[in-house]
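A protein chain is absent from this complex, but the other protein chains hold their places.
After this line comes subunit A, so read on.
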Amino acid sequence: MSSVILRNVNKSYGNLPIVKNLNLEVKDGEFVVLVGPSGCGKSTTLRMVAGLEDITQGDIQIGQRAINDLPPHKRNIAMVFQNYALYPHMSVRENIVFGLKKSGADAETIKQKLADVSEMLKLDDYLDRKPADLSGGQRQRVAMGRALARDADVYLFDEPLSNLDAKLRHHMRSEIARIQHQYNMTAIYVTHDQIEAMTLGDRVVVMRDGIVEQVGTPMDIYLQPTNTFVATFIGSPAMNLFEATIDGDDLVFDQYRIPASKIANVDLHDLGSHDTVLVGIRPDFFEDSALSSPSDNLFEFNDIQVDLVENLGFDKEIMFKLGGEDAKARLDLRSHVKRQEHISLSVDLNRVLLFDTSPQGMLINAGEV
């Protein structure tokens, strides 16, 4: 295993920049997830580490080796492709040991690795089959096996679960997490699925338009997103944002006055330089006031009219209007709110985030972690 360091990495096609000045250090044994919407440059970044795209500017280092000018077959990396890219004329067994053989492993090691990998991924029964005779989930496991069998410095995953159905995706997600911990792999994982990012990553890199918006642990990113893009991209349903005017120490929207002093880590002097701010409240942090225990720091939005209730089993998502915007809250099964009812929702002010109204929408308060 090795660390991976990207230093001032740029990639452009002609005049079109794809990745802009990216800096990232993946530590030895760390699982880093690159996440962002399509076209944000996450896959391109991964492919530059793999050597499948050349680097327009900057350096990439694996361990102590500068690899900018090394072709992929000399980088000692393993990769799982989105479409699996299994060799169609080879059996599952041959697919798995193909890279291992090339790396010059002896017959005993190859046999041992094959046995390990096929047991771990439950491929024992399929070793003699060709990829064409496998289901999507089985192919995905073979692609994983082919990468895991290698003794690579770093393992790269390019949206490996995006072609699986929901149930299988969930299962393989847990498998990947388990295997990565077991082998202490250095891994870079690209996905557009924020649940995969949150559940798999030791650290998550949120990207947009070729720029890294935030790097942090999943909980950092969930609780302290640096700007409104990260705040709304990570978390489902997305964070609610309401524009509020500042009136003395209060943030005002609709008929509500939120005392700014009770929001975590807010510097009132700093706030004084803004006329308006964006108030960010995650749907998960709303509670049905009828059920919440009274607390000093609770703010109550009363007279909320419920437009829609979506029952998800344990959770229910309700939609309503707040500050002139469509808003969502996630309540648990104890709440019995109905459509068209008028209810009160409470929120712990320690969980409320404030963003400025600049185009970037930067976080103002630090938030409670």
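The definition used in the following text is that a contact is a pair of C-beta atoms (placed from the backbone, for glycine too) under 8 Å apart; a residue touches a chain by one contact, two chains touch by 3 or more; residues count from 1.
Criterion: contacts and distances are computed from a predicted model.
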### Message
Just to verify: the chain that's not displayed, which of "4Fe-4S ferredoxin-type domain-containing protein", "Ferritin-like domain-containing protein", "ATP synthase subunit c" or "ABC transporter" does UniProt list as its protein name?
### Response
"ABC transporter"
### Summary
Among the options A:99, A:145 or A:160, the absent chain makes contact with A:99
### Message
Considering the complete complex, identify which of A:4, A:22, A:40 or A:78 is in touch with the unshown chain.
### Response
A:78
### Query
Mind pulling the subunit A residues that touch the left-out chain?
50-52, 71-74, 77-79, 81, 83, 85-89, 98-99, 102-103, 146, 150
